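Here the complex is missing a single protein chain, while all its other protein chains stay put.
Up next is chain A:
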Amino acid sequence: MTARTLAWALAMPALLLVLLGLGLPVLATFATTFTGGEGPLAAYAEFFTSRFRRVVLWRTFEVAAVTTLISLVFGFAAAWVVAKSPARLKSWLIIAAVFPLLTGVVVRSFAWLVILGRGGIVNETLLALGAIAEPLSMLYTQGSVIVAMVYLFVPLMILTLVGVLESIPEDLTDAAASLGARPGAAFRQVVLPMAVPGLIVGSVLVFTGSFTSYATPQLLGGEQQMMMGTFLYQRAMVTFDWTGASTIAAVMVVVTLATVLAMSRLAQRLNPVAS
């Protein structure tokens, strides 16, 4: 078997799954957006001329971008600590990072209903401290959605970065130090460039996860903070507007795909190891 056929044989199961499981369904959905309206582009014209739809799209993008930035900062710090910890402590820290991840999106969003609600932990504490006179209404705001999403997605960032930070040999930072680099310089010039693939993988995971999420905006954003996912569900399952739903789906696919492509390209440019 030549290397090329082997490569194709190895890639085939995943490829088949993606083609049958996705290529076909996505094509069908895209086709609906062109054939379902008055003219071929009517559905898109309707989408982009509607102020409401543009607001939903922008809000979704904004929430996803802010979530990604916050997760990058906290995730990198946490992953750094995990990667540099002694083996035993490291196992516990990883368990702490993995645990909430395993409980699923509904449970984790639910938790924030309890924490941020009017009778929730934050309000009770602030009231008891006398910091506020009346409970704050924190649910159903952009802030509550972002907080919950950071909570939702930061473990993905941590786990991705731990794997990458660990595979950076200590010899390299030691070598930098022996050549007179201060810790900050060694970090910027050695660790950071080598961690770029992980940072980008993590950012892609967090951004696409939050841009396309449904459960969190559904539970914590409500009608006022409608995002693309909740908007799609409403069109498809409540009003049975398949063309409208497919158009929202198409816009989501294009935006997220463009982001992933841009980030992969950035990864290739910045990655010192991979070709």
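Simple rule for what comes next: contacts are C-beta pairs under 8 Å (C-beta built on N, C-alpha and C of every residue); 3 or more make two chains touch, one makes a residue touch a chain; residues count from 1.
Going forward, contacts and distances are computed from a predicted model.
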Would you mind picking the UniProt name of the chain not drawn here, from "Recombination protein RecR", "Sulfate transport system permease protein", "tRNA N6-adenosine threonylcarbamoyltransferase" or "Acyl-CoA dehydrogenase"? "Sulfate transport system permease protein"
By the document's definition of touch, the residue of A:Ala78, A:Ala176 or A:Leu220 touching the omitted chain is A:Ala78
Tell me which residue among A:Thr32, A:Thr68 or A:Asn123 touches the hidden chain in the full complex. A:Thr32
Among A:Thr67, A:Asn123, A:Thr212 or A:Gln225, which residue is in touch with the absent chain? A:Thr212
Chain A residues that touch the omitted chain in the full complex: 3-4, 6-8, 10-15, 17-19, 21-26, 28-29, 32, 74, 77-78, 80-82, 84, 87, 90-91, 93-108, 110-112, 114-115, 120-121, 150-151, 154, 156, 159-160, 162-164, 166-168, 183-184, 194, 197-198, 201, 204-205, 208-209, 211-215, 219, 228-229, 232-233, 236-237, 242, 245-246, 249, 252-253, 256-257, 259-261, 264, 271, 273-274
